[in-house]
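Note that one protein chain is taken out, while the other chains of the complex remain in position.
Chain lettering (A, B, C and D) follows the sequence in which the chains are written, and residue indices restart at 1 in each chain.
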Amino acid sequence: MNLFIQRHRRRSGSGAMPGTITVQPHAQAPCYHMMSFGPQATKGSIENIAFDAIENLPSLPEQHEFMWVNVTGLGDAEALRAVGKHFNLHPLVLEDIANTAQRPKVEEYDNYLFVVLRVPVLQPLTEEDAGEEVLTTRQLALCIGQNFVLTFQEEEEAALAPVRQRLLQQKGKLYQRGPDYLAYALLDAVIDTFFPLLERYVERIEEFEAQVMEIDAHGGIKTIHGLKRELLILRRIIWPQRDMVSQLLRSESAFINESTHLYLRDCYDHSAQLLDMVETCRETTTSLVDILLASQSNKMNEVMKVLTIIATIFIPLSWIAGVYGMNFDPEQSPWNMPELAWEYGYFTALLLMFVIAGGLLWWFWRKGWIGSRE
Amino acid sequence: MNLFIQRHRRRSGSGAMPGTITVQPHAQAPCYHMMSFGPQATKGSIENIAFDAIENLPSLPEQHEFMWVNVTGLGDAEALRAVGKHFNLHPLVLEDIANTAQRPKVEEYDNYLFVVLRVPVLQPLTEEDAGEEVLTTRQLALCIGQNFVLTFQEEEEAALAPVRQRLLQQKGKLYQRGPDYLAYALLDAVIDTFFPLLERYVERIEEFEAQVMEIDAHGGIKTIHGLKRELLILRRIIWPQRDMVSQLLRSESAFINESTHLYLRDCYDHSAQLLDMVETCRETTTSLVDILLASQSNKMNEVMKVLTIIATIFIPLSWIAGVYGMNFDPEQSPWNMPELAWEYGYFTALLLMFVIAGGLLWWFWRKGWIGSRE
Amino acid sequence: MNLFIQRHRRRSGSGAMPGTITVQPHAQAPCYHMMSFGPQATKGSIENIAFDAIENLPSLPEQHEFMWVNVTGLGDAEALRAVGKHFNLHPLVLEDIANTAQRPKVEEYDNYLFVVLRVPVLQPLTEEDAGEEVLTTRQLALCIGQNFVLTFQEEEEAALAPVRQRLLQQKGKLYQRGPDYLAYALLDAVIDTFFPLLERYVERIEEFEAQVMEIDAHGGIKTIHGLKRELLILRRIIWPQRDMVSQLLRSESAFINESTHLYLRDCYDHSAQLLDMVETCRETTTSLVDILLASQSNKMNEVMKVLTIIATIFIPLSWIAGVYGMNFDPEQSPWNMPELAWEYGYFTALLLMFVIAGGLLWWFWRKGWIGSRE
Amino acid sequence: MNLFIQRHRRRSGSGAMPGTITVQPHAQAPCYHMMSFGPQATKGSIENIAFDAIENLPSLPEQHEFMWVNVTGLGDAEALRAVGKHFNLHPLVLEDIANTAQRPKVEEYDNYLFVVLRVPVLQPLTEEDAGEEVLTTRQLALCIGQNFVLTFQEEEEAALAPVRQRLLQQKGKLYQRGPDYLAYALLDAVIDTFFPLLERYVERIEEFEAQVMEIDAHGGIKTIHGLKRELLILRRIIWPQRDMVSQLLRSESAFINESTHLYLRDCYDHSAQLLDMVETCRETTTSLVDILLASQSNKMNEVMKVLTIIATIFIPLSWIAGVYGMNFDPEQSPWNMPELAWEYGYFTALLLMFVIAGGLLWWFWRKGWIGSRE
Partner (left out) sequence: MNLFIQRHRRRSGSGAMPGTITVQPHAQAPCYHMMSFGPQATKGSIENIAFDAIENLPSLPEQHEFMWVNVTGLGDAEALRAVGKHFNLHPLVLEDIANTAQRPKVEEYDNYLFVVLRVPVLQPLTEEDAGEEVLTTRQLALCIGQNFVLTFQEEEEAALAPVRQRLLQQKGKLYQRGPDYLAYALLDAVIDTFFPLLERYVERIEEFEAQVMEIDAHGGIKTIHGLKRELLILRRIIWPQRDMVSQLLRSESAFINESTHLYLRDCYDHSAQLLDMVETCRETTTSLVDILLASQSNKMNEVMKVLTIIATIFIPLSWIAGVYGMNFDPEQSPWNMPELAWEYGYFTALLLMFVIAGGLLWWFWRKGWIGSRE
C-alpha cells in the first residue's frame, strides 16, 4: 500500500503529447489565495485575499512589489492552463504540477525557477483502523519569479500555515524580503515537518529495541519490514530533496539573491541531518533483524532442549521397565529372570531407575544443558 | 530463459572484420515507411508512405524539410547496407543496428547522432503457457541527422504508434519541429512504456507482500528469484538509458536544438523516476526474502513444537505403564509390587498418569509453549 | 537511548523564523571566561578572567592582540543574543549554537569562520547502574575571527583544559600565534579525545573475540548490537568531522594562515586514522556475528546429537524387551515364544540387547558422531 | 587452483633491480614472425615471414610502410633483451612482458604505447579429467609504435589467427591502415573471445536454475562457489580491460589516429557489455544460493515432519498398550483393570487406538501438515 510515490497516480497516456495536463483522480477543485508584500510594505498592509479564478487575480497594492499566489487543489486542467498562461509557464511545468508524482527537483526556466517538494503526511489507513496510520507524501510545486511566488498544493498543507502567519502578522523581515526568501521560508517549513516524523520513527525503533527479547519473531519481522519500507520512502524523498537544495545553492540563478544563500545553506544542513537520521534508522533496523532471528532461534532451542531432555531421561527407564516386563519363565530355568523372585527385586529395579535418571540429570547439569539458562 | 540481452543473439564471429553485418536468426524481412514534415508543412500534407526498397525512397514533398524513414525488420543484410550507403552511415553503426543486443547508448558521428534504445516486451512464454509471460527487450535504433530521422525496429513497436498518429493528424507542434524533436517524442514514447510495466511489478510485489504469511516458502523464494531477475534486466536497461539521456542533454551536438533540451530534461526525470521505482522494488523484494524465511522457520517450529509436546507428555506415562507391567513376583516377597494387589491400585496408577500429564501441560502452558501461538 | 544526536534536543518549532534561538531543556546558565594573547605577549601576562555578562567583557591588555572568549552553558537565549550582537554573529549561527544537535561543519561568514565540533562523552547510564556507561556527544561551537576566538560549550569540556593550561603557562608558541592556531589546538584536543575512546572499543571487541566460544549467543548478539550502535554514532560524527577538517584545509579563508595548514593536515590525518579504526571495528563486529551464530548452532547441534543418540540406542532395546513381554501362550503351541522357556533365554535376550547397543555405538563412533567432538 | 593471475608466476626477487627479466617456468622458447603492410601495399604482397632471431628480422619490402613483429614464447631472457634493444624498449616494459602476471593496462612511452591484454583460456584440468576444464588467462603484450606493432604471446593464441588471415588475404582495409588499426583489430579479437566464454557461463547458470529444486544443496553450493570464483577471475580481467580501452580512447597519443577512435569506442561498448554480463551472472548466482538453502531446508523439514508424525501417532497408542499390559491383579479387587475381563475389552482397546490414530491424522491434515506438500 503506497509503496511508491507513483502508485495510483494517473499519468498521461504513453506517447501523449508533452505538456498534456492529466488531472489526478480525486483531485480537488482549485481555490486561490494571494498575498502581496515588499520592502516598502507598511505595517498592517498585508492581506490574504481569496479569489475564484486567475482572471480575477487582484492587482498589487501600492508599495507592494511582490506577490505570493497559492493554488490549492489541482483538479481542474482548464484552470491550471489559465494560471500557466497568466504567468507564462512552460507546458512541461504544468504537466509536472498536475501529475503529482514528481521527485523533488529544481529546474531553471528563463523567467522563473520551478521547484518540486514533497510533504510527508501520516494518513489513517482506513476509517475503521482508527489507530494505525500510513505514511504518504503530497507534492508541493513552487515557481519563483522576479516578483512572484506561485505555489501549487494538492491539499492545504498545515506545514505552510506558520509561514503565512509570519507574513500576515509581519513578524521578522519575511514581508520585506523578496520572493526567493519567501520560497526559502516555505522550503524550510516543509523540511521542518520531517523532523517530528523521523523522531516518531526513532521512538518506534527504540521501543522495539527495548522489547526485542519478548517479541514474537514473525510479527517482529513484519514490523521491521514495515519500518524499513517507510524509511525507504522517506529516503527516496529526502535524498533528492537534499540534492535539490544543493543545486539551488550552487545555481547562479538570477532569482536567488546572494543574501538568501546563507539561509539555503541552513536548509541543506537540515536535509543532511535528516538523511543521517534516516540512514541511522535503516542501519539499526537491519541490525535488529539479526537480534530478532537469534532470539527466535534461541527460544526454539530452549523448547527443544527441555522437551528432549525429558524424553531422554525416560527412555532408559522405560527400557528397564520393559526388561522386567519380559515373560521369560523362571520356572523353566533358574537363570530366567531370577530378579523377579528377589525379595527386594522391585525396589532394586526402581532404585536402578532413579539412579539412572539422577545420573543423566547430573550429567546434563554438568554439561550446562539444564539449570543455567544457556 | 532470456536472462541476458545477449542470449540467443548471433554475433559476428570472433575476429570478424569490424562493420560485418550479422543478421539475427528469425529476423524479419525489412519493410520501409517514410513520413515527411517541416515548419512549412500545411495541414493534411503529412503522409505515411510505404515503399519496398531504399532506392525507391520517395522524394520530399515541397515545403517539407524533414523526413522520418523507418525500417522494420532487420533480416536482410544487403538492404541494411543499401540504407547505410544512402544515408552515409558508418559500417560500425550498421553492425550495431543488425546485432540487436546493444545496450542503450548515444554516439556522435559527423553527420548524425546514433542512438540505441531498448523497448520492453512481455511475451507469452510458450504457446501452451497461455497465462505466463516473460520479459524481453527489443532494440530500437535511431539516427538523427540534419534533416532526417532514421529508425530501425526489430518488429513494429506498438509504443511508436501514438507518435506516428500525432504526426499524421498534425496534433500539437510535432510536425512543425525538427528531427531532434521527433527523436525526443520517440524516446519519450519508449520511456513511457516502462511505467505500466513497472506498475505491474509493484502490484505483484504488493500482492506477494499481502500473502507472504500464507505462502509456501520454497515457492515464494522461486517467485522472488524470478522477480529479482526481471527487475535486474530492467535495471540493466534503465540505468544506461538514463545515462544516455543525460549524455544527450550535456552534449553540444549540432543535431539537438537548444529548445529541445527542456524536453530531454523531462525525459531524464522520467528515467530517474523509473530507476527509483526499480531500486525500490529490488530493495523490497530483498526484504521480503527475510520475512519469507522467518515465516518458514516459524511454521516448522510450530510443527515441531506441537509434535514434540505430545511425545513428551506420553513418554513418562508410558514409563509408568511399563513399571506396572513388570513381572516381579508378589508371591515371592511382599515388597514386590504390592500396588498390584491394592484395591484401587489401577485407579491410583491412572490418576498418577493424569496428574503428570496435567502437570506437564500446565508447565508448558505457563512457559508459553502452548495456548498462545508464540 | 540516545541513538541519534538529535534525540531529546528541542528544535525551533516547525515554520519558526530562521534565527530563532531555542534553548535546550536542562541547559546550564552561561558563565564567561576570557584569555588574551598575542605575538608581543610577555611572560606571565596571560590570565584567565571570568566575567558575568558580555557587557562586562574585559578589554584587551596592552600588547595583547587576540582574545579567546569562552561561553559555557547555553541556557540563556538573551545572553546568547547579547554575545551575538557584540561579535556581530549571524542569527543562523546563534540558532545553531543554541540548538546543540548540529553535525560537525564549517561555514564561512564575512567576518568569521563558524565551526561546529562534537565532543564524545561517556556518561553513567543512571545513578544506580554505576558500572555501565553510555556514549553521548556534546556540541562545541567555535567562531574564528580576525582577532578573536569564541567558543560555546554545553558544559565545561575536560578536553579543552590542557589547551588552556598551555596558554596560561605559555608552553610552546601557542600564546604567540593567532586565533587560527588556537582554533587548531582546540580542534586537535577534541580529536585526541576520540583515541582513548576508540581504544576502549577495540579492547571490548578483542575481549569479546577471545570469549566468543563461551558466550551465550543471544546475549552476544545484544552486546554486538550495542557495540554496532555506538560505533555507528561515532562514525556519524567522525565522518563529517573529517570532511570539515578537509574543507578547512581547502578553504582559502583569510582567517586561516598558510602556516597553520600544516597543522590542519595533521588533524586530517588523525581524523582519517579514527575513521579507519571505526570502520575496522565495524567490519570486525559484523564478522563476529557469524562466529557467534555458528557457535550457537554448534552448541545446539551437540545437545541434539547426544540426546538423540541415547534415544536411538534404547529404542531397539525397548522393542526387544517388548517382544519378550508379549503374552503369546506357549502352552497352546510349541511355536509360541519357545525362547521364554529356554534355560538361558533371559541371558540370550540381554546379550542380544548389549550386542545391538554395542553395535550402534560402534557405528556411531565410526561415523564420527561420538568420541570426537565434531 | 589458479584462483589468481599471479599464482605460480615467478616474480623477480624482492629488491631486485627494476627491469630484471625473470623468465617464467615452463615458458617456451621464442619464435618470430613478421608481416609487413601499408597504404601502398599491392595485392598479394603481404607475407608471413618466420625468422629465428631478431638480428635476422627481414627488412620491409618496398612500398610497405608498417610491420607487425610477433614473438611467441617468452622463455629466453637474452632474446627478449635483444628485441628490446632493437625496438628501443624500456627495461620496465621488458620486465612486464616476461612476467606474465600483469593486469590489463596501457602505458605511454615516448616512442610507443605499451598495452597488456589478457586472453581467457579453458584448459583441461588434468590429463585424466578429460571432461572438466578450468579457466586461466594468458598475457598478450603489444607495443604500438609509429611504424610497427610488436606482439608478445606466451603461446600462439587462436584468437589472433583471424586477424592474421584478414591481413594475409587482404580482406577489408586492414592491410592499408596503420599500426593503430592493427592493434585495434587484435584488441577486438581478444575481447571477442570473451563472448562465447561468458555465454557458456550463462548456459551453466540457466541449467543450474532449471534444476535447482533437485540439486543436492551441498554439491550445489560447491558448484556455485566454483562459478563465482571463475566469474570473479573474469571480472578482475574485464574491469581493467574496459578501463584500459577507455584510457586509450581518452589519451591524445600520437600513436592512435583520430579515425581509429570510432573503432575503439566500439571496443569499449563491447567491454561494457561483457562487464554487464559478468555482473548479471554474479548477482544471479548470489540469488541462487538463497534458493538452494531454502530448498535444502525445505527438504529436511519434510523429512523431519513425516518421521515425527509417525512417531507422534504411535506414542499414544503404545501408551494404551502399556496400560493394558500392567499387571494389576483383578483378582484382588474388582476395580483392578476390569476391562481385561470384558467380553469385547480387546476390541475396545484396539478401537480406541484406531480412533486416536485417526483423530491425530485428521488434526494433522486439517493443520496442513500432511496431505498437502507444504
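Note that in this section a contact is a pair of C-beta atoms (placed from the backbone, for glycine too) under 8 Å apart; a residue touches a chain by one contact, two chains touch by 3 or more.
Quantities reported herein were computed from a predicted structural model and do not represent experimental measurements.
Asks: Report, in label order, the displayed chains that the undisplayed chain touches.
Replies: Within the full complex, the chain not displayed touches C, D.
Asks: Using the touch definition up top, pick the residue from C:A101, C:A183 or C:I205 that touches the left-out chain.
Replies: C:I205
Asks: Which one, C:I49, C:I315 or C:A341, makes contact with the chain that was left out?
Replies: Reading the full complex, the residue touching the unseen chain is C:I315.
Asks: Taking the full complex into account, find the residue in D:L57, D:A77, D:V202 or D:L232 that is in contact with the omitted chain.
Replies: D:L232
Asks: Considering the whole complex rather than only what is displayed, give the residues of chain C touching the chain that is not shown.
Replies: Residues of chain C in contact with the hidden chain: 159-163, 165-166, 171-172, 174, 184-185, 188-189, 192-193, 195-196, 199, 202, 205-206, 213, 262-263, 265-266, 269, 272-273, 276-277, 280, 283-284, 287-288, 290-291, 294-295, 297-298, 301, 304-305, 308-309, 311-312, 315-316, 318-319, 322-323, 325-329, 332-333, 335-337, 369, 373-374.
Asks: Please output the residues of chain D touching the missing chain, sorted low to high.
Replies: 1, 3-4, 6-7, 11, 13-18, 90, 92, 96, 101-103, 105, 107, 109, 216-218, 221-222, 225, 228-229, 232, 236, 289, 292-293, 296, 300, 303-304, 307-308, 310-311, 314-315, 317-318, 321-322, 324-327, 330, 337, 339-347, 349-350, 353
As a working rule, only the chains that are shown with their structure count from here on.
Asks: Just knock out chain B conceptually, keep positions unchanged, and give the connected chain sets.
Replies: A, C | D
Asks: For the Cα fit of chain B against chain D, please give the angle of the superposing rotation, nearest 5 degrees.
Replies: 70
Asks: Under the over-half criterion for shared residue numbers, do copies chain A and chain B use the same patch or different patches to meet?
Replies: Result for this pair: different.
Asks: Between chain B and chain C, what is the gap in Å from one C-alpha centre to the other?
Replies: Between these chains, centre-to-centre, one finds 42 Å.
Asks: Multi-chain contacts only, two chains or more: what residues does chain A have there?
Replies: Touching at least two other chains: 304, 308, 311, 315, 318, 322, 325-327, 337.
Asks: Among line, ring, star, complete and other, which best matches the way these chains touch?
Replies: line
Asks: Could you please write down every pair of chains that are in touch?
Replies: Listed in label order, the chain pairs in contact are A-B, A-C, B-D.
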